[in-house]
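Other chains dropped; remaining ones untouched in position.
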Amino acid sequence: MQNTVTSELAQKYRSVRNHSVKICEPLEIEDYVVQPVVDVSPPKWHLGHTTWFFETFILIPNLPDYKVFDEQYNFVFNSYYETVGARVIRTDRGNLSRPSVSDVYCYREYVDGKMEEFLESDLIDKSIEDLMNLGLNHEQQHQELLLTDIKYILGHNPLFPPYHKGSFHENLNKKSVETVRFPEGIYEIGFEGEGFCFDNELGRHKVYLNHFEIEKDPVTNEEYLEFMKAGGYEDFRFWHAEGWDWVKENRAKSPLYWHFIDGEWFNYTLEGLKRIDLNEPVCHVNFFEASAFAAWKGMRLPTEAEWEVASEKINWGKRWEWTNSAYLPYPGFKKEAGAVGEYNGKFMVNQMVLRGASEATPKGHSRKTYRNFFPTNLQWQFMGIRLAK
Amino acid sequence: MQNTVTSELAQKYRSVRNHSVKICEPLEIEDYVVQPVVDVSPPKWHLGHTTWFFETFILIPNLPDYKVFDEQYNFVFNSYYETVGARVIRTDRGNLSRPSVSDVYCYREYVDGKMEEFLESDLIDKSIEDLMNLGLNHEQQHQELLLTDIKYILGHNPLFPPYHKGSFHENLNKKSVETVRFPEGIYEIGFEGEGFCFDNELGRHKVYLNHFEIEKDPVTNEEYLEFMKAGGYEDFRFWHAEGWDWVKENRAKSPLYWHFIDGEWFNYTLEGLKRIDLNEPVCHVNFFEASAFAAWKGMRLPTEAEWEVASEKINWGKRWEWTNSAYLPYPGFKKEAGAVGEYNGKFMVNQMVLRGASEATPKGHSRKTYRNFFPTNLQWQFMGIRLAK
Amino acid sequence: MQNTVTSELAQKYRSVRNHSVKICEPLEIEDYVVQPVVDVSPPKWHLGHTTWFFETFILIPNLPDYKVFDEQYNFVFNSYYETVGARVIRTDRGNLSRPSVSDVYCYREYVDGKMEEFLESDLIDKSIEDLMNLGLNHEQQHQELLLTDIKYILGHNPLFPPYHKGSFHENLNKKSVETVRFPEGIYEIGFEGEGFCFDNELGRHKVYLNHFEIEKDPVTNEEYLEFMKAGGYEDFRFWHAEGWDWVKENRAKSPLYWHFIDGEWFNYTLEGLKRIDLNEPVCHVNFFEASAFAAWKGMRLPTEAEWEVASEKINWGKRWEWTNSAYLPYPGFKKEAGAVGEYNGKFMVNQMVLRGASEATPKGHSRKTYRNFFPTNLQWQFMGIRLAK
């Protein structure tokens, strides 16, 4: 493989890897360790797991005489790859005080050193380059998870410590009232062209869509507050049966991180506890809440096909946007062989697709064909709502 | 409304209502009472609930001076209608020894008498006729549930009592190896024409399908046994992640009702415990099992659109067939106002569509546009598998 | 063995066995089947289990050529005897519609017939007589359980059906305010003399007691209502830590079966729902409630030794009375070998002793040395409170 390709790859490798470390800079050592709920992984686990990915899938099979950093780390840092052997059960991640944070940083340095060595070698072919790109995109996904998990850890601490000043500081304009219309007909969706994409985006194909309209901007806190004030969380008619069970069981009455203090709504942000900003797109709502809000408005969530078709005419990128499409394979989808085949396909059931990207998504890691997905009850990602009809 | 319409309606009413009673004829009184798992309702509850439907939605609002049979029954026999008030929690249905079976039959007779009176009156307009048809189709759905629940109750008793001789006795031919092919293009799906359908079938619309092939016959026990013998339940690669968790948690190794006795596979049927019939379509598999079987075969489950398009060229009607389509609204779907609007819409999340009908489906209650749906882990319906690619 | 002994035994056998049937006379068939909570067994299970006891421990080992009624019944009707083989798990008892009630009565008749045959034979020696007495006392224990379980089944039905008129109908006098005093010193407790007792009562032994006083009568509903009105269920200071958790988790605010209707307290009795009788001894309180009440009164529960020493000077027999003694072996206690050794010893942990007897205890089945025992959270027995200091 040509030098320019590998040197670009090496540069990209360094840049992505450094960004993970940078995200963790404001943390105390203690913040790296805890797992307050099963979905939230300790930051040091993210740092170790993304490193393990390169060690396991690149270095061990490809770098001659590579010596594994610590035989036990496969057990500690494997996430869900059945192919790769036994692993710490997910709920136990927050019970492990060791490896220490400093051990994990040593692990990163060791693997990064070996990767530099490997990237300078002439051992890299197209299939390894693809795997490298998968590893880097994988790490970028975990960078977003790092931010969401850090927010959860600090935002659920009774002391509400801020993450750092100036996170996502921006002037937001008022939401536009505009909608965009699309006529009935055949459209195409799915990835095409050069560059990286995940396997679940492949298989560009035709879909037939009825006429639809979609709002140019996502739903704001102001609009969502109206729903809350109108009794949205007390009226079963807007909710799926399963959503209504969720409301009652969790006594839900607002998005995650919202607190009603002395007659006013605050929310925990990465800068600390703040009064709600009415102009901001609503954040940290789950699929049930997004659907109930839409039902209350007499509208609906878009399908993922509608969203993708409309993507160039709407403003997106601040919130992952719930669609009313279940996460299912595109026509002709095939799982790859081996552990990498476990990346996406096995999750294609009982989850809903989110489209777009959020302010926590790393730069360069978003595409209009990107298919994010989460179970319907989770709120902890930077998730919002866009309306269609 | 014309006499002929109402007399036809009255005849249909009698015929459907009698069929429920007929299904229960072989039961002992004790069989009417128990609820071995939350999904299985006691037969007497089905008999009461279907009666409550007519009392609540037809008689109370429409028959002047109608006197409710027992004020408490609304609490006992409401299933999930939030609009209609408080109800016995679902898990408690099997804890109620009263109303007794004989009370429930009195309730049926009382309501049937009043319904006859009502059907002879001139009070029936189109909207009432529609509601009547909904009530009758609702009762037919519960007739299938009655059979599946009776099978569960008797089939999980250590004495394996037969339901009755001659249930579903038929000569089955060997499965055909034929497949049917359909070219890429625009197709239409959804209900059209006269007659009854549920609201979830409405909104006939165009879909764009890629080229596909579909097997003429559903998968047999013989084929499924091969999957089992090949280690299908021990190899995570064929399973969704959630399906694999289900396998491990339940130590699943066969469809529901199968027992390995002295080196041979038997299954509980409505006629009692019998050696597996290799020619029969496999039954009582959940979505995870259906998907894993298809993956093992190198094929896949059809989508519901593919199934409907192919429906006139394939043999169906013995098993509900899992599709790989999530249960979601058709374009333009609108929930009706009031309690009837709770019938379908609020369940459109985290379930998969089944198409076809089963040998337990009442005659006259199946259509190619019928959308049945269940959560992915349930096996207790008469569910089978059809392959596509 | 002498004829008179066996004919007395036969007479006692008939009388005890008939009493179980008599208790069930007012039931509908449906009432025999259900198990609303794990502690409550279906009445038909009690009828089968007590019969199984005689079949398993008397007839099978001792009556030549005895033919087991149904090989499956050992699985269905064994309660907890590990020695005797596999059994239906306890929570599943209410899921079994078969054997039917009529099957169970046939089983009783079959075993009773064989027992008559056996009792007329000359096969009975002292050890069999002892086992017979154990079996009869075992059945008497289940007669009390039958009543408590029937009360639970009917009392938790939304229709509140009465069991039968005239159950426990008596004129109750006002509670006496008298207490009885005992000086410090050595006393003896434990069974002595002729007649039947359980192994846990054996080993009469000396205990050293400090001076104590004990109330002549158990606590009444009137006194307990004062505790409730004084906020007893809202003040953690009166409760054990575990008891306070129980209060909060169950939102407890009264004894079992009490209902606050239109500003007044009612309770479900075997005659149906009735206004609270202020003179009656309070019933259906658990150990936590009994202790909290005593703490609120500035008094305490007696120990079982104190109770036994005082037993001839106090009025007892209407309620099982919670003591503050844990259920532990008397000095020198030895488990018997074999299945019969599983009767008592293995339960001697994490339960508290109750002394006395209740109105549901069969005549002739109470003694001042009788040691009843239950976990601290259960209310469903006929349990009350006596105070000491």
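For clarity, chains are labelled A, B and C in written order, and residue numbers in each chain start from 1.
Assume a residue touches a chain if its C-beta (ideal position, glycine included) is under 8 Å from a C-beta of that chain, and two chains touch if they have at least 3 such contacts.
No experiment lies behind these values; they were computed from the predicted model shown.
S.K.: Going from the 3 copies shown, figure out how many the entire complex holds in this file.
M.R.: 4
Everything that follows uses one rule, which is that only the chains that are shown with their structure count from here on.
S.K.: Tell me the angle, as a multiple of 5 degrees, of the rotation that maps subunit A onto subunit C over the C-alpha atoms.
M.R.: 180
S.K.: Taking each chain's centre as its mean C-alpha position, how far apart are subunit B and subunit C in Å?
M.R.: Once rounded, the distance between the two centres reads 45 Å.
S.K.: Just how far, in Å, is the C-alpha centre of subunit C from the one of subunit A?
M.R.: The mean C-alpha positions of subunit A and subunit C differ by 58 Å.
S.K.: Counting only Cα atoms for the centres, state how far subunit A is from subunit B in Å.
M.R.: So the centre of subunit A lies 37 Å away from the centre of subunit B.
S.K.: Identify all positions of subunit B at which a residue touches two or more other chains, and write them in rising order.
M.R.: Within subunit B, no residue touches at least two other chains.
S.K.: Can you check the complex and tell me which residues of subunit B touch subunit A?
M.R.: Touching subunit A from subunit B are residues 80, 82, 186, 205-208, 210, 236-237, 239-244, 287-288, 291, 300, 324-326, 328-329, 331-332, 341, 346-350, 352, 376.
S.K.: What part of subunit C is in contact with subunit B in the complex they form?
M.R.: Residues in contact with subunit B: 28-36, 72, 75-76, 88, 92, 94-101, 153-154, 156-159, 161.
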